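Chains shown are a subset, placed as in the full complex.
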Amino acid sequence: MCVGLSARVIDVNDGTALIDASGAKRRISAELIDDLEPGDYVMVHAGIAIAKITDSDQDETNKIMEKL
Amino acid sequence: MENSVSEAKDIITSYHGPNLRIMEVCGTHTHEIFRLGIRKLLPESIRLISGPGCPVCVTPVGYIDEAILLALKHHAVICTFGDLIRVPGSEMSLAGARQQGAEIKMVYSPLDSEEYAKEHPEKNVVFLAVGFETTTPAACLAVKKARKDGLQNYSLLVANKTMPNAYLALKDSADAFLYPGHVNAIAGTAVCEELVKKGISGVVTGFTAGELLTALAVILKLSASGKPFFRNCYPRVVRPDGNPAAQAVMREVMEPCDTEWRGLGIIRGSGLRLREPYHSFDARLRYALPKITGHSSLLCRCGEVLQGKCRPNDCKVFGTGCTPQHPIGACMVSNEGACSAYYQYGGTENG
Amino acid sequence: MDNTVTLAHGAGGKQTSQLIDSVFKAHFANPDFTADDAAVLQVDSGRLAFTTDGFIVSPYEFPGGNIGKLSICGTVNDLSCMGAKPLYLACSFVIEEGFPLDKLEEIAAAMEKTAKEAGVRIVAGDTKVAGKGQVDHIFITTTGIGRLMDCAHTSGKYAKPGDAVIVTGDIGRHGCAILLARNEFGIDADVTSDCAPLWGTVKKMFDTTDQIHVVRDATRGGVGTVLYEIADQSHVGIQLDAQKIPVAGEVSGVCGMLGLEPLYLACEGRLVVFVPKEQAQAVVDTLHQCPYSKNAAVIGEVTADMPGKVVMKTEIGLQTLLPQPGGELLPRIC
C-alpha cells in the first residue's frame, strides 16, 4: 500500500515541484503541501507530494528508541 | 548499523513474552519485511500477519471485468498503475485483454492519465482509480484538473477505499497493527487514537529497515503493559492531523459508500465514489456499465489469509496451482500480496 | 533515392539492390562480404561458437547507442561469453515501410563502428521491408560465428562452490535508459546505456586466468535472472551481498520512483563472471583496466547449500531469498 519515495525539491512552480531522487527527476504535483521550498524533502506517491519530511530515518529512530 | 537499530533488533530477538499476532496492514510493509529478511529475526512467539493493505489484493474480480468491458467493448484506453495489469478477472486479466487488442497504458500518476486524455481528444480514456487514502488524493486532483480543462473524454473507474472500518473488521485478527505510514501521512493519527479507545493497538511506521525494526520493538515493549496503545514511530512524515489539504480534496470530490473487499466481503462505509458534481467523470455512469459480479476461484483462501486465519502455504494450491506467474487469487498477484511475498521469498522455507 | 524505406525496397528488385549497396555494402565492406546467397568462409579445424539473437528495442535510439550498436554488442558478447573470439556476423533486417533512410544509415554506421571495435566481420545479410504497422520501426537479428580459445571452457554449468561472483560494472543501466527513452513516466535522469562490445574485456580476463568457470552477459532479465539461470544449471547456491552490488544513483532513483528492482533491469555491457575466490582479485584488477569495467566488483559467492537459489545478504545483515524474476517489469505504486 503505497510505495513512497523520498526526494529533494529543486524548484516549486505553479502548484508543481521538480523533485530529485538520487538524480532521477520528475515534475510532480505540490498542490497539497503548503510552503514548499527548494531544498525541502518530500514524500512522493503516484506523482504527488503527500508530506514534507522533517527528519532523517536515523535521527527519528534514535529519538524513538531513547524514549522507549 | 546505528545503535538504536541494533538495540531494536536485540529487543526483538530476545523477546520472551506471550504470543503476539502483529498485522502489517500495508503491502509495502509486507514486502519490505520479507525483502530485508526481518521475519527470520522473529522468535516463534511472534507471528506476522499480512493484512488487506494491498489495494490490488482487495479489489474484487468484478472490477477487473468492468475495466476489460470498457477496453474491449467501448474501446476506451485504459490508464492504470502497473500493479493491476496481471490481476485475474473472471475471464482474463488486463494483460489478456491487451493481447486481444485492448489499449492498456501504464501510468505513474493519475495526473499523467489526465494529461494523456487532454493530448488525445480523439480517444476515450479511463483511469483505474484504486488505492487507499495515500493514492486517492492524486485521483481526485486528476478529476478536478479534467474538469478545469473541460475534458469530455476522461473518466475514472473508482474503487478507492478507506482503512478505518477495515481495522474494526479485523479487530480480532491481530493483537497489534503496524499501521500503514503513508495512509497516515494523509489521514493523520487521530484515527489510531480513536482505535485505542476501542481496544485496538498499533504503531504507525515507515519503510526503512530501521523504522520497521524500531516499530516492532516498540510494539513488543508496549504490549508488555497489556493495555491498548498507539505510538507514531514515523513522525518525520506523519503529522497528527495528516495532510489537511489532501483530506479536503478527497472530501470535495468523493463520498463514502459501502464496498466489497476481495476476500473480506462488504465493509460498510469503506468505499469511495465520485460526488454528484463529478458524475460526468464516472466511467460507470458514462458507459452505463451493467452491474457485474465477478467470479473468483473457490479454491482461493485469500480471505482467510488476509485475516491471519491461515498462512498462504496452508492453501492447497499455493506454489503449485497458484504462483505469481499464474495467480489464482489476488494475494498472489501483487508483489505486495501475502501469498506472493511468501512464494517469492520462500515463505515455505523461511517465512 | 527516396528518404524513407518503401515496400519497393523490399521487393527484391533493383531498389532492393540499391538499398543494400548504398547503405549496407557501403558500411560493411570487407573481403568476405557476400553479394551471393551466402558468404564463403575459409576456416581451420577446431571449435566454433555459433549464436543468434533478435533485437527489437523500442525506441531504436537511446542514450548510449541505437539498435545497430546493440545488435552487434549482443552477439559479440554472447560469443565472448563462450570464450570465443568473434569472427563473422550475419545481419538480418526487418524494416517498417516509411522508416527514415538517414536513421538506417546511422544504424549501419553504428554497426560498422562496433564491429570494427570488436574485430568481427559482417559477411552476410538480409533485408526485408514490412508494411506499415507490421513491425515496430526496425528489428535486427545478428548471428555470429566465433572461434573458441583452447583455454576456454566456460558454461553456465561450471559454477562451483567457492567461486567468487563478479559483476563487471554498475547494473541496470541499459534497461533504465530504455525505460527513460520511452518517456512514458515523465522521469528525467542522466542514464546512458551500458551497451558495449566486450570481447577485449573477456580476452584480458582469460589472459589473467584460465580458471574462468562462467561468463554470462546479464542482458534480458538482468543480473538477477542470469544468476538464477546459473544457480539452476550448476546446481549451486549463490549468495549476494546487497551492499556490494554497484548501482548508479540515477538508476536507484528511477527504480525507487517506479517500484522496480535494478537486479532485474537489462544490461547490455555487463558480464557476470565466476572464478575461484583466489583468482577474484586479479580478475577484478584486470577488469578495472578495461574501458567498460571500471566499476567491476565482487558481489557474492557460490555456495553448496541452497542449490538453485540466490540468497541476498541485506543491508541489515539478514539473509533472504532473492525473488525469482518472472513476467514483464511493471512499474507499481504498491
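Chains: A, B and C, in written order; residue numbering restarts at 1 for each.
The rule is short, and it goes like this: a contact is a pair of C-beta atoms (placed from the backbone, for glycine too) under 8 Å apart; a residue touches a chain by one contact, two chains touch by 3 or more.
On a predicted model such as this, the values are computed, not experimentally measured, just so you know.
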Worksheet item: Using the labels on the shown chains, what is the complete copy formula?
Response: A x2, B x2, C x2
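By definition in this document, only the chains that are shown with their structure count from here on.
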Item to complete: Have a look at A-C versus A-B and report the one with more C-beta pairs in contact.
Response: A-B
Fill in: Inter-chain centre distance, subunit A versus subunit C - centres from mean C-alpha coordinates, in Å
37
Worksheet item: In whole angstrom, how far does the Cα centroid of subunit A sit from the Cα centroid of subunit B?
Response: 21
Item to complete: Return the residues of subunit B touching two or more other chains; collapse runs of consecutive numbers into ranges.
Response: 5, 27-28, 54-55, 81, 108-109, 112, 131, 135, 213, 336
Worksheet, complete the sentence: Multi-chain contacts in subunit C, i.e. residues touching at least two other chains, fall at 185-187, 257, 259, 332-334
Worksheet item: Hey, which residues of subunit C end up touching subunit A in the complex?
Response: 185-190, 248-250, 252-254, 256-257, 259, 332-334
Discussion item. Considering only the defined contacts, which subunit A positions touch subunit C in the complex?
Written reply: 1-3, 5, 20-27, 44-47
Worksheet entry | Residue ranges of subunit C touching subunit B (in the complex, touch as defined) | 184-187, 257-259, 309, 312, 314-321, 323-324, 326-328, 330-334
